[in-house]
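Got a structure for you, questions after.
Only one protein chain is missing from this complex, and each of the others stays in its spot.
Read from first to last, the chains carry the letters A and B; within each, the first residue is number 1.
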Amino acid sequence: MSTVKPGYVRPLDLKHGRVDLSHGGGGRAMAQLVEQLFVAAFDNEWLAQRNDQAAFVPPAGRMVISTDGHVVSPLFFPGGDIGNLSVHGTINDVAMAGAQPLYLAAGFIIEEGFPLADLTRIVRSMARAANEADVPIITGDTKVVEQGKGDGIFITTTGVGIVPDGVVISGDRARAGDRILLSGTIGDHGMAIMSKRESLSFASDLVSDTAALHGLVAAMVHAVPGIHCLRDPTRGGLATTLNEIAAQSGVGMMLDEAAIPVRPQVDAACEFLGLDALYVANEGKLVAICASDDAERLLAVMRAHPLGTRAAQIGTVIDDPHHFVQMRTRFGGRRMVDWLSGDQLPRIC
Amino acid sequence: MCLAIPVRVVAKPNESTALIDLDGVQKEISLELLDGVEVGDYVILHVGYALARLDPDEAERTLALFAVAA
Partner (left out) sequence: MKYIDEFRNGALAKGLAHAIAYEADTARSYNFMEFCGGHTHAISRYGIADLLPANLKMIHGPGCPVCVLPIGRIDLAIRLALEHQVILCTYGDCLRIPASNGLSLLKAKARGGDVRMIYSAADALQLARAHPERDVVFFAIGFETTTPPTAVVLRDAAREGVKNFSVVCNHVLTPSAIMNILESPHVRTLGTVPIDGFVGPAHVSTVIGSRPYEFFAEEYRKPVVIAGFEPLDVMQAILMLVRQVNDGRAEVENEFTRAVTREGNLKAQALVSEVFELRRTFEWRGLGEVPYSALKIRRKFGAHDAETRFGLAYTSVADNKACECGAILRGVKEPRDCKIFGTVCTPESPVGSCMVSSEGACAAYYSYGRFRDVAVRAA
């Protein structure tokens, strides 16, 4: 007489199993993966319906949509992983329009052979991040590619949000006389990643600053609805973001090096490798540009928020037909903070 | 050329290796090119090797020179 429970399906071995091609094949194996891992972790009413799409009624206002592919290596780093990074990244992109993020969609491309234990860790991290941010992942997709055709896992997240009436935040709205504000220390994420790269590894307390910024943005927009620009300085760092805005708005900028907050350990790590913190990626910081009259109030609001305690005014927008971003150095001279060319590489010279 | 930085020796696992520290960032480096390095010394680090010891007295003297000129 069989002692097996009727309807028993052998569960996925999340501890020791590996992803194989059948998990992306659309059949029973894939359904099981989706059910046992993704739906179980993300756990919300939309996923519970088990449709290929999710329906919702958008609140009134202008809708914002943003998408981001995440290919970070290593997948797990001090302070985060590709999972929560992908959630924060897209929430932040939506928030930079001044929008309240509503929902996320997530697409996974997984390489055959990827350990299920790692996938579980990543998915649970995403779930935690989404819950903490109160922005659910309501639909998704999974594909599996042959071994050698993917770097372990790639995650694409897409987010939608709503911009309140009267809020117009865009990279082309900076004007001469505006003040440039930064929400905190730069270079934390990029150097945390570097510290884990083979052959560059050094021991430190460097931790990624990955965080969802929509709460901070909401407080800022509430206090100063007329903010001109918001952007998070991710790849290419603060320098790249400021150059982008300068070009979009047709202005120049004058920064004050002494005002830019950098953690001593980040400074030290950059010294080791000959890198410039201005070009190192951040995943939990934002740049805000506002009229000079609003700067004091905006700064106070930022500093009152846990993600903006080290906020600072770092410069001014100026007239400049060449759209240069210049900086008064701590030393007293002036230099340009130019666009980055290619990836910043560690150097010996 | 030659990006090199002054770092503090915080440990010496053996005669040819040192653990150095710069503001909390630590790395293991080679002492193959420099004799007589002790814990607490400052060395000039270049591509993973200590090239010279930094003399703290001379450093102070140099800083004082800057101040005099000013």
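Keep in mind that, in the parts below, a contact is a pair of C-beta atoms (placed from the backbone, for glycine too) under 8 Å apart; a residue touches a chain by one contact, two chains touch by 3 or more.
Computed from a predicted structure; not experimentally measured.
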In the full complex, displayed partners of the excluded chain: A, B
Just one of A:50, A:149, A:297 or A:334 touches the chain that is missing; which is it? A:334
Had the left-out chain been drawn, it would touch chain B at residues 1-6, 8, 22-23, 30, 32-35, 42, 44, 46-49, 51-56, 58-59, 61-63, 65-67, 69-70
Interface with the undisplayed chain - residues on chain A: 176-177, 199-200, 252, 254, 258, 264, 267-268, 271, 273, 316-320, 322, 324, 326, 328-336, 338, 341-342, 345-349
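Going forward, only the chains that are shown with their structure count from here on.
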Centre-to-centre distance between chain B and chain A (centres being mean Cα positions), rounded to whole Å: 37
If you look only at chain A, which of its residues touch chain B in the complex? 195, 202-206, 264-265, 267-269, 271-272, 274, 347-349
Which chain B residues qualify as touching chain A in the complex? 1-3, 5, 22-27, 46-47
